[in-house]
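Before any comments, here is the structure.
Apart from one protein chain that is not included, each protein chain of the complex appears where it belongs.
Entry: chain A
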Amino acid sequence: MAVTMADFRTSEKSWWCPGCGDFGVLAALQKALVELGIEPEKVAVVSGIGCSGKIGNYINSYNLHTVHGRALAAAQGLKLANRELTVIAAGGDGDGFAIGMGHYMHALRRNVDITYIVMDNMIYGLTKGQTSPTSEHGFQTKSTPAGNVERTVNQLQLAIASGCGFVANGFSANQKQLVEIIKRAIQHPGFALVNTYSPCVTFNKQNTFDFFKQHLTNLDEDPTYDRHDRFAAMKKLMETEELVTGIVYEDPNSVRYEDRVAGYPAEGIVNRDWSVDPAVWQKLVDQYK
């Protein structure tokens, strides 16, 4: 029986504000999973803290809601424990690029086969409106009443610079494109970044749905754009100040971390017999004779 949208829904009433961009991201993720025909029990969503972290409440899959900034570490641990699962890490811009920045950089380098969906609203929503690492320079918030004096994290450029093999940016109001991006990201062998502009309708009065509609460059509308060209990708991101949508960069030769480690089993570790072969054990012990 084919998987349907209903299979991925839960009865949980949403805690997100009406009109929140995160609804669009959730729907796109559910739709992508349906279109790929992945069964809900084979999906694990690992989230961090904040509005975005609540996503696990609303998707019928295995869900691990972790602590602030650590979703990527948990998602990698889970994937390495059972590579037969589709593992989605989800979080916000604060979760991923402030407290979680250390894990972000190293997840990019490591290339474990997970998909990282960031719901980027350029503000801290759940703590009621402080500046975030992706907030614009000069942006006034409760924590920057005189305007944000810090520079913005360029998370897409960081990803490419760090060797990430799949870098995309979506917009939660462009469902069709976002679904296609997420599908492709899940299929990508290795770490896939799907940043999505997901406006906060309550606290961010600057980077609104209208703002993104006016400022985003859709790469899908440019037939000359070559998403396999790393230099072109960097150039495009600099030119647009990362206000793009579509797949920015895709490495057709990406090799998963799992496939680069000697002896890592082809099937999920969790499904294997864990008893040690007595001959192997004896060899291990004999080194201490």
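Annotations for the structure displayed:
Here is the rule we use: a residue touches a chain if its C-beta (ideal position, glycine included) is under 8 Å from a C-beta of that chain, and two chains touch if they have at least 3 such contacts; residues count from 1.
As a convention for this text, contacts and distances are computed from a predicted model.
One chain of the assembly is not displayed; among "Extracellular solute-binding protein", "2-oxoglutarate ferredoxin oxidoreductase subunit alpha", "Branched-chain amino acid ABC transporter permease" or "Lactate utilization protein C", its UniProt protein name is "2-oxoglutarate ferredoxin oxidoreductase subunit alpha". In the complete complex, the residue from A:Gln30, A:Gln76, A:Asn169 or A:Asn207 that touches the missing chain is A:Gln76.
Within the whole complex, the absent chain has one touching residue among A:His106, A:Lys128, A:Lys205 or A:Lys235, and that is A:His106.
Only one of the listed residues, A:Cys17, A:Leu36 or A:Leu64, touches the absent chain: A:Leu64. Where chain A meets the chain that is not shown, the touching residues are 10-12, 39-42, 44, 46, 54, 56-57, 60-67, 70, 72-82, 84-85, 102-103, 105-106, 110, 261-265, 268-272, 274-278, 280-281, 283-285, 288-289.
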